[in-house]
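As you look at this complex, bear in mind that one protein chain is not there, while each of the others sits in place.
Right after this comes chain A.
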Amino acid sequence: MAERQLMTGNEAMAEAAIRAGCRTYFGYPITPQNEILEYMATHLPKVGGAFLQAESEVAAINMCYGAAAAGVRTMTSSSSPGVSLKMEGISYLAGADLPCVILNVARGGPGLGNIAPAQGDYFQATKGGGHGDYRLIVLGPSTVQEAAELAALAFDLSDQYRVPTMLLADGMLGQMMEPVSLPEPRAGADRPAKPWALTGAKGRNPNYVASFALEPTVLRDLNLKRHARYKEIEAREVRWEEVATEDAEILVVAYGTMGRIAKTVVRQARNQGVKAGLLRPITLWPFPYAPIRALAERVTAVLTVELSAGQMWEDVRLAVEGRTPTPFYGEMGGVVPTPSEILEEVLRHV
């Protein structure tokens, strides 16, 4: 790890992407993630990469589709309304088995909403958003340090599984400044080869990148193959953090910005003699169902706290399957609850 520097989440994700070998970036301005676009405009050309401010989010994601098809590491970033526009392209990326990293520095919605932090894009990120039977790998960072690390990891996972990968951050994480040790720049030697990439059919048969399969059984079989890969990801790539869960009597589940606030809450609860623990999903897909299920056997309640009407809550309840009560505490519209508000909620359920 290199020297620590003070950076915003947006800058850290952008720099980590460049260090991970991202060489094409296409984006369109939207608050609160403009610093990513601006960082790429300044720094990507210096390493021989291509930056382009597209005419829309629709164009940007399709430029990524082209660059990914050409075999080059590529990224786009946006915030909620812009990510909605990218959904067509994301479905096509998934259908063509192309790697691509998408940063969503989410804000309050629906519609134009506002530019404050929110987690209302969880359904869209983890359950679809675009059309068809596909999955994204979705990572939910909770600190600037983790945002940088997960940005780098996103490129590796996306290449390895040929699945588009989204970092689901929010406006708070994008804008906040923290000390960060950036991952070292890595050469490309350790990356999976891309024999399928469009590099010109010199000395080999042509490569085709398409999501089109007119014959139903052919399309079904392609989807089955893709879903076998999803199963592999579910088996190997589930990531989460546990805080004080060994003897916990109440479990809090929270991710991203809410996850870091919940960490404070758990500490405060313990100071008051309440045995609270936290499980913070890092991969939102694949979701940590098994560890939540295991902890649900031992606690008196699993409290989900979230900056949404209860989107991740549905996955938590799927994990718990009625083993124990699953209360929910959420805020919306960009309102972020204070630790004491959440603590009160924790105390209510012990």
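FYI, a contact is a pair of C-beta atoms (placed from the backbone, for glycine too) under 8 Å apart; a residue touches a chain by one contact, two chains touch by 3 or more; residues count from 1.
The rule is simple: contacts and distances are computed from a predicted model.
A.B. asks: The hidden chain: which UniProt name fits, "2Fe-2S iron-sulfur cluster protein", "Transport permease protein", "2-oxoglutarate/2-oxoacid ferredoxin oxidoreductase, beta subunit" or "Flagellar basal-body rod protein FlgC"?
C.D. replies: "2-oxoglutarate/2-oxoacid ferredoxin oxidoreductase, beta subunit"
A.B. asks: Which listed residue, A:Asn114, A:Asn207, A:Gln268 or A:Thr324, touches the chain dropped from view?
C.D. replies: Spelled out, the listed residue whose C-beta touches the missing chain is A:Asn207.
A.B. asks: Have a look at A:Thr8, A:Gln33 or A:Thr74 and name the one touching the chain we're not showing.
C.D. replies: A:Thr74
A.B. asks: Could you tell which one of A:Val58, A:Val336 or A:Val350 touches the chain left off the display?
C.D. replies: Of these options, the touching residue for the absent chain is A:Val58.
A.B. asks: Go through chain A and note every residue touching the omitted chain.
C.D. replies: 23-24, 26, 50, 52, 54-56, 58-60, 62-72, 74, 88-89, 92, 96, 198-203, 206-212
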